[in-house]
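The complex appears here without one of its protein chains, the remainder shown in place.
Which chain is which? They are A and B, in the order written, and residues in each are numbered from 1.
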Amino acid sequence: MRHLLSAADLDHDEIVEILDLAEEMAQVLHRPIKKLPALRGRTVVNLFFEDSTRTRSSFEIAGKWLSADVINISAKGSSVSKGESLRDTVLTVAAMGVDALVIRHQASGAPLQASQWIDAHVINAGDGMHEHPTQALLDAFTIRRHLRAETPDVIDFAGRTVAIVGDITHSRVARSNVALLRTLGANVIIVAPPTLLPSGIDSWPVEVSTDLDSVLDRADVIMMLRVQRERMSGGYFPTPREYTVSYGLTRDRLAKLRPGAAICHPGPMNRGLEISADAADAANSLILDQVAAGVAVRMSVLYELLGGADETVPTKEHA
Amino acid sequence: MRHLLSAADLDHDEIVEILDLAEEMAQVLHRPIKKLPALRGRTVVNLFFEDSTRTRSSFEIAGKWLSADVINISAKGSSVSKGESLRDTVLTVAAMGVDALVIRHQASGAPLQASQWIDAHVINAGDGMHEHPTQALLDAFTIRRHLRAETPDVIDFAGRTVAIVGDITHSRVARSNVALLRTLGANVIIVAPPTLLPSGIDSWPVEVSTDLDSVLDRADVIMMLRVQRERMSGGYFPTPREYTVSYGLTRDRLAKLRPGAAICHPGPMNRGLEISADAADAANSLILDQVAAGVAVRMSVLYELLGGADETVPTKEHA
Partner (left out) sequence: MRHLLSAADLDHDEIVEILDLAEEMAQVLHRPIKKLPALRGRTVVNLFFEDSTRTRSSFEIAGKWLSADVINISAKGSSVSKGESLRDTVLTVAAMGVDALVIRHQASGAPLQASQWIDAHVINAGDGMHEHPTQALLDAFTIRRHLRAETPDVIDFAGRTVAIVGDITHSRVARSNVALLRTLGANVIIVAPPTLLPSGIDSWPVEVSTDLDSVLDRADVIMMLRVQRERMSGGYFPTPREYTVSYGLTRDRLAKLRPGAAICHPGPMNRGLEISADAADAANSLILDQVAAGVAVRMSVLYELLGGADETVPTKEHA
């Protein structure tokens, strides 16, 4: 694997390999000395054109636990604001001798473009309304662990149903999860108000519903998406309260979930809007497990991309 | 010691232990190779909801010299600005596998709350108008060194008088220092304009004065507090100039101090307002010693909390 640009690029075996390696990485979380020498002397740059504390920190911790040097570059106060093109910024950062570039960008496709410009490994940390593949990997990791509590040898999600609920149109988390979950064999139900279903949804390999209540007792996992408050004024739905009434995981709906059904949310949560406090803090809520899984999965991905023993940094004439 | 939330929590022996260890840590400042392996593989997060260059940098340097991984998270651009609750932010950061969380927050009590939510060690780096315990420890360290220059074996401050001058109402530095200095046996005189004395001051174990001049020749240490310029328009006193005339450590007042009396200030200073340049740069000014002591004391505190040989990170089900 050379880059991680899209969950849709990953085949079944690649996913399982990343998740299995993440299981090993997760052991580090429980050790007092959380340090592996694997990426000593490698340089990982977090190049974030959008703010994201949790994703940036998660990659930073993952890189440092693998002994990499991690450099954070925020677009705020960077050359970007001086009118430099994305290509020049990416080429410049790469020319400093970077081994992996973790990119978050508001434009769909920016990481793909970056991967075509430079020799360093590129990881998509969220691009526009396109993908957020490490989120889907950490979700799969979390769900797999949850299933394994009952069925220890589970590898695939065949026969399992995951409902993804919320603003599908604007969600890269939804897109990455649909791709990954389908590759692992899960059934996916997309639940959203009609105004937040993307055009083209008919061609997605999923079931679509606009009625959350009809789905509750069919899902093994219910994944609530964050409502971007800036959408509130976009005419997508009348008021926050009406969103909650129709699409929130309220206490009442919590009681109607299948016994043992898991609750996921990529965070940060709007408690009381898309998810009630009861649901967020329920025994079957995996929301903090997702956060912990994020570090393990990102360690796994960084190791997959950079950890080869014979790895050398490709160098161009100018490098 | 599990957390450091408040100077008032520390008993006499705990304070002496931290200060003695800080003396050992301070040796590192003089070495070309300022690195101890004690916290290798431990992760310290600076979670700052208020800006503070000096406190954040001091903890970062202290952590790195102990070989810890240090991650900075600023509330600006963080999930916080996306409406996430403090509890969810703290739980999320902790779930990434953090060993210690250094918290600065505008709300009194936030670090205490955090310590009740998570298993990681919590250090209060300043909370609202409540406490700033490492500031009080570094002040005590600095004062003790100053006293030891004359009396090498000094442990306690019995018989010594420390005057704390300025905006007591809004000062967490004052609150932490009163607690710590009293535990070490010092007499404390609080000097402030009546408008900047907190209600309830009568129950503090201190002498209270509104007349700085009457105190000058009685103090072994005079600690000038920073005037927050935003208070200027709050009606607390008429003009900056009148504050200086009544409560500034001017050149004239400098001359009236007891011989050998030490001058402290937590920084950043408003030269010409609460402290004159003559006082700030006087031979007996310990202001830069306080800064250096800050690194040593924070190394000591981090080591006390994290450095135990048998330390393992407590893990919850989800960790």
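By definition in this document, contacts are C-beta pairs under 8 Å (C-beta built on N, C-alpha and C of every residue); 3 or more make two chains touch, one makes a residue touch a chain.
Please read all numbers here as calculations on a predicted model, not as lab measurements.
> Out of A:Met96, A:Ile201, A:Val245 or A:Ala277, point to the residue that touches the absent chain in the complete complex.
Only one of A:Met96, A:Ile201, A:Val245 or A:Ala277 touches the chain omitted from view, namely A:Met96.
> Among B:Thr53, B:Thr151 or B:Ser199, single out the residue that touches the unshown chain.
Answering carefully, the residue with contact to the hidden chain is B:Thr53.
> For the chain left off this view, which of B:Ala8, B:Ala107, B:Ile155 or B:Met269 is in contact with it?
Here the residue in touch with the unshown chain is B:Met269.
> By the contact criterion defined above, which parts of chain B meet the unshown chain? Give residue numbers in ascending order.
Those residues of chain B that touch the unshown chain are 28-35, 51, 53-54, 57-58, 60-61, 64-65, 74, 76, 229, 267-271, 280, 286, 288-289, 291-292, 294-295.
> What residue numbers in chain A mark contact with the hidden partner chain?
Output for chain A: 40-43, 45, 69, 71, 73, 77-85, 88-89, 91-93, 95-97, 99, 311-313, 315, 318-319.
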